[in-house]
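Below is one structure. I have some questions about it.
Note that this complex is displayed minus one protein chain, with the remaining chains in position.
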Amino acid sequence: MGNSFGTLFRISTWGESHGGGIGVVIDGCPPRLPLSVEEIQFELDRRRPGQSEITTPRKESDTAEMVSGIYEGQTTGTPIGIYVPNGDHRPSAYAEMKDKFRPSHADFTYQTKFGIRNHEGGGRSSARETIGRVAAGAIAKKILKLAGDIEVRAYITRVHDIEMPALDHFPSLEEVEASPVRCPHPATAELMVERIKAMRNEGDSVGGVIECRVRNLPVGLGVPVFDRLEADMAKAMLSIPATKGFEIGSGFDGSRMQGSEHNDIFINKDGKVGTATNRSGGVQGGISNGEELVFRIAFKPTATLIQKQATVDKDGKETELMGRGRHDPCVVPRAVPIVESMAALVLVDHWMRHKAQCQSFDFESK
Amino acid sequence: MGNSFGTLFRISTWGESHGGGIGVVIDGCPPRLPLSVEEIQFELDRRRPGQSEITTPRKESDTAEMVSGIYEGQTTGTPIGIYVPNGDHRPSAYAEMKDKFRPSHADFTYQTKFGIRNHEGGGRSSARETIGRVAAGAIAKKILKLAGDIEVRAYITRVHDIEMPALDHFPSLEEVEASPVRCPHPATAELMVERIKAMRNEGDSVGGVIECRVRNLPVGLGVPVFDRLEADMAKAMLSIPATKGFEIGSGFDGSRMQGSEHNDIFINKDGKVGTATNRSGGVQGGISNGEELVFRIAFKPTATLIQKQATVDKDGKETELMGRGRHDPCVVPRAVPIVESMAALVLVDHWMRHKAQCQSFDFESK
Amino acid sequence: MGNSFGTLFRISTWGESHGGGIGVVIDGCPPRLPLSVEEIQFELDRRRPGQSEITTPRKESDTAEMVSGIYEGQTTGTPIGIYVPNGDHRPSAYAEMKDKFRPSHADFTYQTKFGIRNHEGGGRSSARETIGRVAAGAIAKKILKLAGDIEVRAYITRVHDIEMPALDHFPSLEEVEASPVRCPHPATAELMVERIKAMRNEGDSVGGVIECRVRNLPVGLGVPVFDRLEADMAKAMLSIPATKGFEIGSGFDGSRMQGSEHNDIFINKDGKVGTATNRSGGVQGGISNGEELVFRIAFKPTATLIQKQATVDKDGKETELMGRGRHDPCVVPRAVPIVESMAALVLVDHWMRHKAQCQSFDFESK
Partner (left out) sequence: MGNSFGTLFRISTWGESHGGGIGVVIDGCPPRLPLSVEEIQFELDRRRPGQSEITTPRKESDTAEMVSGIYEGQTTGTPIGIYVPNGDHRPSAYAEMKDKFRPSHADFTYQTKFGIRNHEGGGRSSARETIGRVAAGAIAKKILKLAGDIEVRAYITRVHDIEMPALDHFPSLEEVEASPVRCPHPATAELMVERIKAMRNEGDSVGGVIECRVRNLPVGLGVPVFDRLEADMAKAMLSIPATKGFEIGSGFDGSRMQGSEHNDIFINKDGKVGTATNRSGGVQGGISNGEELVFRIAFKPTATLIQKQATVDKDGKETELMGRGRHDPCVVPRAVPIVESMAALVLVDHWMRHKAQCQSFDFESK
């Protein structure tokens, strides 16, 4: 374990940056879901490098093959295998990394934990691993949409210190995709693109913040006490490379408020119980309350720099490492579909768990 | 599931605020660990209400009984059952809560998810549930200390908007426990105590931030890609009632930095590989790197107020609810041992997982 | 893990023969199930020793307390804690067992695996541990009955070499309970009782076979490929102390047949697909097919004898051990409610899993 996620809708990813390929197995997918490989490819294309002028110029086609679990355009309820062969193999570009540890990368910890590592392109610690998550997430998003009209939308609210104003509506996918930086506020998006280009020119990098919102979620998702919805969501988000923080609803700012300001008063919304404000972020007691789910994730600046950095080698000797070649000055835009995917995986899993425990049996009518 | 946590060192908690009692079963504890019930009681006493002038005046003795898994002062490797009977039963105090939903509590979501709820004292959503975690955490902390001299220390860095200055050393337990608010900076602690008392007088409440640090951790804890150490830690922390956020190392602030500022340069520290700074927070690529583990958790202000609040009842009718009786204006000081416990549980579990996969077999010598 | 069973309807047992008590936590029970402690006690009374002249004369009252998870006579969906305090503590009776290993018991393996053991009454390896299973099984059986009129019936078909003729109907609980040996064929039951009494007089013991049948099971329970219904059932049964074998449907005899004799021809039974014979035992491809589930379990003779036996002590020195005191010459009758309980646990769990995956979503109508 460690490479699997979920309980009832469970994915297992495999594969390294270089070598055969990257893949995912999805176990527990409901049967008879209409599904085409194009739907998966659509999300993979959002994730892959080389999409725009602000991402790494690496060309990876990342073409998905569905090798099991589908029959005549529908899922069969058996494991769905998805395979994305690797291409663009340039091991020589990584020769220096074999013996030197890149700062703030996983080189040192992998080497020490396992006593061996595939250093080419970061091996298993490469963000290419998230291909499997995005492929599985495409399926999870389709289930949410088809079965409950539930939409998951992530977008960038901050790059470096450039922050967009508060959003007064649930943004459409088109609004998000309108700019290469995936910020739905056009004026801010433009500034962000400039900043990222500037960083690329300096061989430097920046991080940022992604916000994710989910609407039309039913009440009842999440299982106290350890598998609270926000707990599983926090784990999902912190499992994404380069993340440093997670907050839901009012988050860290909420800890600066008084209870009388912070509490979400219940009101009657057209015959349904709702809340006047949403500092809870859509979850109370670990369970979705029917309001919009709202959370944010902090991403650190990319560790790879096109600069000379001090470091040590495998023998502990101090040395220097010169980053070269292709580099992604800000990975946050490409992380947007990864955040959506992980969120959708958590939600489908918890929806199935909720139905299993609370909606399977009707004892009263007996 | 949902009420269990961990894989190899696995706890399952049970019990409601009122009724028989609260308990925990610990499965997978290593055998031959010297253990006394007093060690568990010590931590429970740190958690229970009524310890000081700033917590709820509720008197709960919370006396632990170890009902299995121990023989002649040592663990046997079989499940450790710990049972804390409930006392202080005052159901009449909760009559109003039967039909009205307390704002920002779990009343509405539990009722809607399960179609039934034990409303007395919050039932399962009561913070009394954390008794089981703290009892199990006492055992986990003992294992860390005894087997690796590993120390887990949590303390408050902020209450409401009162923040202590950055700490230049790993604080001792005595420093933390010196003030009832568990802030190791005495001058700040005093201000925090005043603020909490002021809130109590107004029937209002405040939240805050807890920081947790762990020292002497070996390199290698954490399993990529989903069970990264910080991912499991984030889940552990967000499973604690009233939490709204988690960040590790540089956290949200780190997302405002450039890569050239943020990267932790590797250096040789007395023959060992270390880092010059610790923005990574002790984890790289999801695996502990031997530096101090450092993370922070945001707590919202207590939802229970001694004020009149608008709300709705079970039929969706708008009404008012008057909080009365005993109330805890700031739960954060009592959450300190809970944070330590959850952290210790994650670390023991990952240590065992690391040893199982990476240190069990020596193929080379064959 | 190791002391938990099930995925969605999950039980964790704890406790030793001597010491505080025995208990179980049930996590994932559907809410709003009407449940009284008497229903649990009824099954515990079937399991406990001292019920009849052919079991051990040990008097254990085994009184269950439900300490959580129930509110006003219904389950709440939160963990159900059940606690059975131990009584009848006679450590002196076990002094010899402290240093000598009883043949075909767990003394040697526990001591070697854990480096420590509670030798009193067998500690955790005592059959008292099954109290928790039977308590949980009572709840599982109630769910099956209430939600689907599904009945689980176990009974003895053989003791030593005394075998009852094939049964031509699904026996009632009354038929099974009519004799202390729980064989629904009265003439055979009488012979079995005589044999067991004879063994007791010799200080010897015998084993036997239990058959279990389940009727009214829906089609669809069981998840290929590893969690086939018969695979999980086999695990459940082999986890019961003293079991040596499991077979389903035609079992070992089926391996002596030709395919043309063995195949179960499909027929139309009153508009439903059924099979003319049931050599499959109610499962095909790992999934229940709507026919009666039929399986059998082999139990070895009780290892405890009131005879002198050769053995070794903790230092490996050869010695002798004299069994004394109270002894159960045939545990198989008391294992009948344990078999039913484990079967019911597997079935409820798989029913919930089936509903979660295959009956939660209706994509076609969208």
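By letter and in written order, the chains are A, B and C; residue numbering begins at 1 in each of them.
Just so it is clear, contacts are C-beta pairs under 8 Å (C-beta built on N, C-alpha and C of every residue); 3 or more make two chains touch, one makes a residue touch a chain.
Note that this is a predicted model, so its numbers are computed, not measured.
A.B. asks: Of the residues listed, C:T56, C:S250, C:S341 or C:S360, which one is in contact with the missing chain?
C.D. replies: C:S250
A.B. asks: Using the definition of touch stated at the top, determine which of C:I40, C:I54 or C:I287 touches the missing chain.
C.D. replies: Answering carefully, the residue with contact to the hidden chain is C:I287.
A.B. asks: When the complex is taken as a whole, what residues of chain B touch the one chain not shown?
C.D. replies: 7-8, 28-34, 77-78, 143, 146-147, 224, 351-353, 355-358, 360-364, 366
A.B. asks: In the complete complex, which positions of chain C touch the hidden chain?
C.D. replies: 1-5, 7, 13, 101, 103-110, 112-115, 124-125, 129, 158, 160-161, 199, 204-209, 219-220, 222-228, 230-239, 243-252, 254-268, 271-273, 275, 279-281, 283-289, 298-305, 307, 309-312, 316-318, 353-354, 358
A.B. asks: Can you name the residues of chain A that touch the chain not displayed here?
C.D. replies: 1-4, 7-8, 10, 12-16, 19-23, 25, 27-28, 31-32, 65-69, 71, 74-81, 83, 113-118, 123-124
Going forward, only the chains that are shown with their structure count from here on.
A.B. asks: To lay chain A over its twin chain B by CA atoms, how big a turn is needed, in degrees to the nearest 5?
C.D. replies: A turn of 180 degrees brings the C-alpha atoms of chain A onto chain B.
A.B. asks: Once you find the CA centre of chain A and the CA centre of chain C, what distance in Å lies between them?
C.D. replies: So the centre of chain A lies 45 Å away from the centre of chain C.
A.B. asks: What whole-Å value do you get for the distance between chain A and chain B if each is reduced to the mean of its CA atoms?
C.D. replies: 26
A.B. asks: Using CA atom averages as chain centres, what separation in Å is found between chain B and chain C?
C.D. replies: Centres of chain B and chain C (C-alpha means) sit 38 Å apart.
A.B. asks: Going through chain B residue by residue, note those that touch at least 2 other chains and give them in order.
C.D. replies: Within chain B, the residues that touch at least two other chains are 1-4, 7, 13, 113-115, 124.
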